[in-house]
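Shown next, in structure tokens, is the structure this report addresses.
The complex appears here without one of its protein chains, the remainder shown in place.
Now for subunit A:
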Amino acid sequence: MPIYKAPVDDTLFLLNDVLHLERYGNLAGFSDVPPDVLAQIIGEAGKICEERLQPLNRSGDAEGCGLDSSGEVTTPAGFKEAYREFVAGGWVGLAVPPEYDGQGLPYTLAVVMNEFASAANMSFAMYPGLTQGALAALLRHGSEEQKRLFAPPMAAGRWTGTMNLTEPQCGTDLGLLTTKASPRADGSYAVTGQKIFISAGEHDLSENIIHLVLARIEGAPAGVKGISLFIVPKYEVNPDGTLGARNAVRCGALEHKMGIHGNATCVMNYDGARGFLVGEPNRGLNAMFVMMNEARLGVAVQGLAQSEVAYQNAASYAKERLQGRALTGAKNAGGGADPIIVHPDIRRGLMEMKAFNEAARGLALATALDSDIAHRSEDAEARQAAEDRLGLLTPVLKGVLTDLGFESAVKAQQIWGGHGYIDENGVGQFVRDARITMIYEGANGIQALDLVGRKLPKDNGRAAMAYFAEVSEFIAHESSDEMKPFVEPLKAALGDLQKATIWLMQNALAKPDNGAGASYDYMHLFGRVALGYTWARIARAALAKKKEAPGDGAWLDTKLTTGQFYMEKMLPETGFRLARITAGVDTLMSLPAEMF
């Protein structure tokens, strides 16, 4: 049976020693979580994920969801009970303001919980995860009345949320969507059309489901400028918050998927369902992007989460499985063979996963903290700097953490050998579940385009320039001997990133294919640098901690060695990416389509 232990100590180290959460006491909600309370919250988050969610991961995968003839969906056995306990803990509304019955705590902590829950049971974690995304959009763009009516039960987890974008003919290109909304006399709209791939679209966990639906108001302009956002509840909601009649939205089918079987992926049919406009007409994409940005960070963390759980299972197997002898002499002389962890190639997989996980966690939490600063700080300058970094890094995290997260799952499976290909060992599930993270919430190719085409040139490159300056300053400032193994490789990698950026500036305007063709390599180049910078920050914190609390020596030395491994063996990929970028797109694009 697969195992999972939430990385509580590592998370606390990142929050306390690397990010110094206690310095943000002036942000709303942060003063509620001094280090001792923080430790208790993170510990409790880990406990419920390990004890309640993880045991349902394999069984949920095997059983999947069911659909009856009336369009009602059942989740796998045990999900309902676990969901009840999950919402009773207040986890769904963790970061929601108290005036809407949330806990008002830092969003950064919601990201921690998202990692633990997704590692323990990704299918399960998506139900509350989508609710949180829908809530974020609603709280930013909904009317006072809409927030009052819908937000509290969603924060409490009594109702869940969804996002409805995709239609059969309309995936990445939202301008193609045709679901229509006809105004009704009472100010509401009748929403008609079909949405597909709707995660958590229908299920039996909550009393009501609040769909956020993109649709075109009759007579709206064509393309993305004519799209509006609507709230369409499964059950209509009376002004006093009680539930009314069943709305005309039903699940027509469940998709049969490669993974995340415990999450209901639905075809949703809207047949004149009553919907309520959110924000202004034809400005729906704007509002939905709030949800999507948060969801993209959430998906990035899913990639990390699958990598972490895959790593843990690979590490425990590598220590138990006896095959072959160490080249340096038997390490288990009494047994018939040595544990496979003695073999350098097994170590390669384990170290790559470990070095990725720990930096990815640091990067995800730093970015979550940026989101908190961007939304909660009273200092306009700090807010803008955080917002710039958040915007710039969101596509990098989504693309890179999910690509590498999937690679980790495959590496873990490889360490398991033939047994990793056998369903009952559960390692293959990590591969299948991780695979979707590279696809949904904007395929990773789209993330790369978003980075190169939108985020990089935005405000004349302000965000990227500020980020490069930040990393350069760090390098200049940390010149001690013990930091050298970290900052010197980082300096070279940052140089590669800057060269690639200049190449894009010089070549993409004249020939747009140069930018698009380089974008995927550029995203990964950027990601390697961002992870390297995170490792350097971790190393600085570990060195400082070693001086003040030498008792943790072995743990901190492990951190430093893992970080150095990243710097030596993983960061050099920046040079390879730069070479691919500067080679241009001629061979990439020159074949006529009929030659394929």
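General remarks:
Keep this in mind: a contact is a pair of C-beta atoms (placed from the backbone, for glycine too) under 8 Å apart; a residue touches a chain by one contact, two chains touch by 3 or more; residues count from 1.
The rule is short, and it goes like this: contacts and distances are computed from a predicted model.
The chain not displayed here is annotated in its UniProt record as "Electron transfer flavoprotein subunit beta", chosen from "Cysteine desulfurase", "C-type cytochrome biogenesis protein CcsB", "NADH-quinone oxidoreductase subunit J" or "Electron transfer flavoprotein subunit beta". Considering the full assembly, A:105 is the residue among A:56, A:105, A:154 or A:285 that touches the omitted chain. Contact with the omitted chain, checked across A:88, A:422, A:544 or A:583, is made by A:88.
When you scan A:235, A:440, A:468 or A:555 for touch with the missing chain, the hit is A:555. Listed for subunit A, the residues touching the missing chain in the whole complex are 32-34, 36-37, 39-41, 44, 47-48, 52, 85, 88-91, 94, 103, 105, 551-552, 555.
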